[in-house]
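A protein chain is absent from this complex, but the other protein chains hold their places.
In this document, chain identifiers A, B and C correspond to the written order of the chains, with residue numbering beginning at 1 in each.
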Amino acid sequence: MHNERINIDLEANKSAVAYSIPIGPTHPALKEPIRFSFELDGERIVGVDIKPGFAHRGIEYMGMRRNLIQTLYLSERICGICSISHPLAFTMAVEHAAGIEVPPRAQAIRTIIGELERIHSHILWAGVGAHELGFDTLLHLTWNVREKVMDLLESLTGNRVDYAIPIISGVRRDIPEEKVHLAAEALDYYKRLLQDLIDAFLHDKSVEMRTKNVGVLTYDEAIALCAIGPTARASGVKKDVRQDWPYYGFADMEVRAITPEDFGREPVGDVYDNIIVRVLEVAQSIEIIERCLETMPSGELMSIPKIPALLAALKKAEGEGIGRHEAPRGEVFHYIRLEADVEEPVAWKVRAPTYGNLMAWVPKFLGDEIADIPIIAASIDPCMCCMDRMHFVSRDGDQSTRLKEELVRLSREKTRRICG
Amino acid sequence: MTVSVGNAVWQGLIILLGGGLLGLVYKGFDRKLAAQMQGRIGPPLRQPFFDVVKLMVKENIVPDHAVGWLFNLMPVISLAAVATILFYLPLGGYAPLLGGYGDLVLILYLLAVPALAMMVGGFAASSPYASVGAQREMVMLMSYEFPLAIALVGLAWRLSTILPAGSSVFSLGVLAANPLWGLVGPLGIVGLALLMLALLVVTPAELSKIPFDIPEAETEIAGGILAEYSGRNLALFYLSDAVKTVVMGALVVALFIPYGLSGLAGLTGAAGAALDVVFFLVKLFVVVFVSVIVVRVGFARLKVNQVARLFWLPVTAFSFLGLLLLAVDRVI
Amino acid sequence: MIFATLFKQLVRRPATNPFPVKYMPRSVTGLLGKVAAGKASIHPPIPAPVDLRGKIAYDAEKCIGCQLCVRVCPAKVIEFLPEEKKIRMYVARCTFCAQCVDACPVDALATTPDFLLADTDRFSENLIVQAAPGAAAAAAPEEE
Partner (left out) sequence: MKPDELLAVLTGRVGSDVTHLRTVEHRHGAGDHPIYDLWVEVPRERLRDAIGALCAAASPQITTISGDDVGDRITLNYHLNVGWGEHYSAVALLLRTSVPKSALSIDTISDLIPGALTAEREKREFYGMTIDGIPDDRNLFLPEDSTIHPWRKDEESLRKTEAEVKRLVKWETRDA
């Protein structure tokens, strides 16, 4: 299982290094703070150290001080892009812990919104990837077509991000008949667009030049380092929660993990394979949503429709549960423990996809060039704010206040100096 | 040709100012059209002027570890070098101001100076990003200079075989006055087309524009060479980039499409000259549009080894082939 | 081929919505003054869908002061005023989940499609939802 390229002990190969270059915590290639220290030999990367933690906000800690309904919306704010994935996993964990059933129609609606989010997330990723390659035109064109699914989500849920749709025991809004045609229209739009996406990303010479055999994660490495989501699937690892452990609407349909083989390419695990998987998953999501819309069961939306009753039931609940959801970036995992007569969760652990793919970055970077750093960093579709959730500014509250005052004083002095 | 010193200074100032203005206007078009092609509105056409003014009033920061005098000197050298080329460029029907004092080889040297200046400035900044950028600029320079030199020398050599001995074939004025398209056979025309293609490919590299913007590569090395530059210094680099765009465009126009409309329209005097100047601007715009704007929105950034390979193999091969065809054309 | 798309884009309208104006005006406050005086116009925003979750509307008449909304609000937007048994909402902190609307047993709260809420003051009149303007003036701590 072990491969010589997997080098956990990064300190060991620092000796023969020409120079090092820091990328982050803030850098134009990174949309969110993380620090990479690259050891370079010319343009070639021979070592990498990753230091996350700059976006820690203490969400689990905050969650343990709020009741479960408040925590639900807190979980939604773990990440703005997968803003349905965390609530879905969270509600699943709570429902499993408290033994609450979810009506079939609510399950279907959760599935639909989750898959719509996958479409928008993958298109967003494609744009970011293009930007990292210096191909801003594709960024603007892809983000333009992404508006369609954002508009659809807005009209279905009421919000463009942070949809606030799932609630423990069901969903908050129905998809009525008059809105189904909106969804159908948007899906048709994306079906027509799919070939353009394939042409622009998979058949474009300059994209191919920059992505083939760049950022390779082999099959064995992907398994050993527990890579998840499209990152793992690009290496040919058929891992997909919707397939292995089908939940909600996926239980009734046979979702297959998409690998580059579906595009007729032997999986290499490079950035090009990542693009293949994500583009094909857009097509897969369209199919899933259509299927859900066709076979949407009728019935109620929440098994406990009254909020006071729900709060009471949650307060009484005692138990532990896990929730899993295949987010666009990979599996989201929530563990929760509830105690009777306590409104807050007693223990809450969130595992976001980037956390799982953190280790996979190392072999992807090694041996490639500086020019490949942005696209490799982007290839796992990282989301630091998902991964980092806990932060303590200072051991001493007073110290941090002084620090702030110091900064204000310095900047004022500088302004005076410039203005003369 | 006798030009009084006073006159020369006046004309020189006009050319400098005109070149700078034109450069910024073309930059404005570049941003606007690129935005339009990307489905955006883009900044107003006068945005580059705002940018220069803004940068001029901003603080000029020199990093603590930088070699101060080198760091501050390089933007000036860069702008001075490209501005000097302006004096060697034929504008419409006008002969270049300094046509008698230098030739194509000098232009070739002057064109390399801004890149060298940026390189030295990058190393002087002593930041890892700037150093990586400077190394990349070095590789770029070595890659595109060769096909560029072949194209320019090839043209001059072919002209020397046609004009009477003793003509200054390396003078841009002479080259522009005797367009080769009509003077060579069919094979020669194919050769010329290949040389023109090579020059058009070199243009975005010379200007460090996508797909060849690797020394600056915003997403990779955060602006590279320019990472540490700010305020006035950055404004000077910005201006020299703008002027260089005009210079490269005008070079292509002078070498390959130096034709005027005044003869065709039967206009003489001031009207004819004005028509030629306008036509020159149109030609300049077309060249910049084709070789810079469209290319920059239509490609992803290449890697440094890919750039080197591109210029050393296909582009050099193209220019050699062009040269060969010109030679064969002379023999038959 | 991407170039075909690019050239088509050259003649197409840009996708960007030019709201409120296409380019930055020379003076923002000047423009806003002109718009208020009816001398200039701005491009309208894209129409919002009907059931957009925007600013919350509050009907104090119906409110029974049960504090259920205070309990479920994730952002602690809602302040309970014990003397009047009514609530006050600080919209600047609102996350627009509308859970309070779902929780309200007497339908005193409702969502509106009003989303243009940018302001320089978190406590400006537009960003505080409470019983009625008259009551607000009485409750405001002006004597401080």
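A few notes on this one:
In this section, a residue touches a chain if its C-beta (ideal position, glycine included) is under 8 Å from a C-beta of that chain, and two chains touch if they have at least 3 such contacts.
Just so you know, these numbers come straight off a predicted model, no measurement behind them.
Annotation for subunit A: contacts to the undisplayed chain at residues 1-2, 6, 8-11, 51-53, 56, 58, 61, 96, 104, 107, 223-228, 238-239, 241, 243-252, 254-257, 320, 322, 324, 331, 333, 335, 337, 346-347, 349, 351, 355-356, 358-359, 388, 390, 392, 395-397.
Everything below uses one rule, namely that only the chains that are shown with their structure count from here on.
Chain contacts here are complete: no pair of chains fails to touch. Across the two interfaces under comparison, B-C and A-B, the one joined by more C-beta contacts turns out to be A-B.
Computed from the mean C-alpha positions, the centre of subunit A lies at a distance of 29 Å from the centre of subunit C. Averaged C-alpha coordinates give centres for subunit B and subunit C that are 52 Å from one another. Among the residues of subunit B, those touching two or more other chains are numbered 37-40, 297-298. Those residues of subunit A in touch with two or more other chains are numbered 137-138, 141, 144, 204.
The residues of subunit C lying in touch with subunit A in their complex are 1-2, 5-6, 15, 49, 51-53, 68, 71-75, 95-99, 102-103, 105, 111.
Across the complex, subunit B is touched by residues 19-22, 27-29, 43, 130-138, 140-141, 144, 204, 206-207, 209-210, 369-374, 418 of subunit A.
Note for the complex: subunit B touches subunit A at residues 37-40, 59, 128-129, 132, 210-211, 213-214, 217-223, 297-306.
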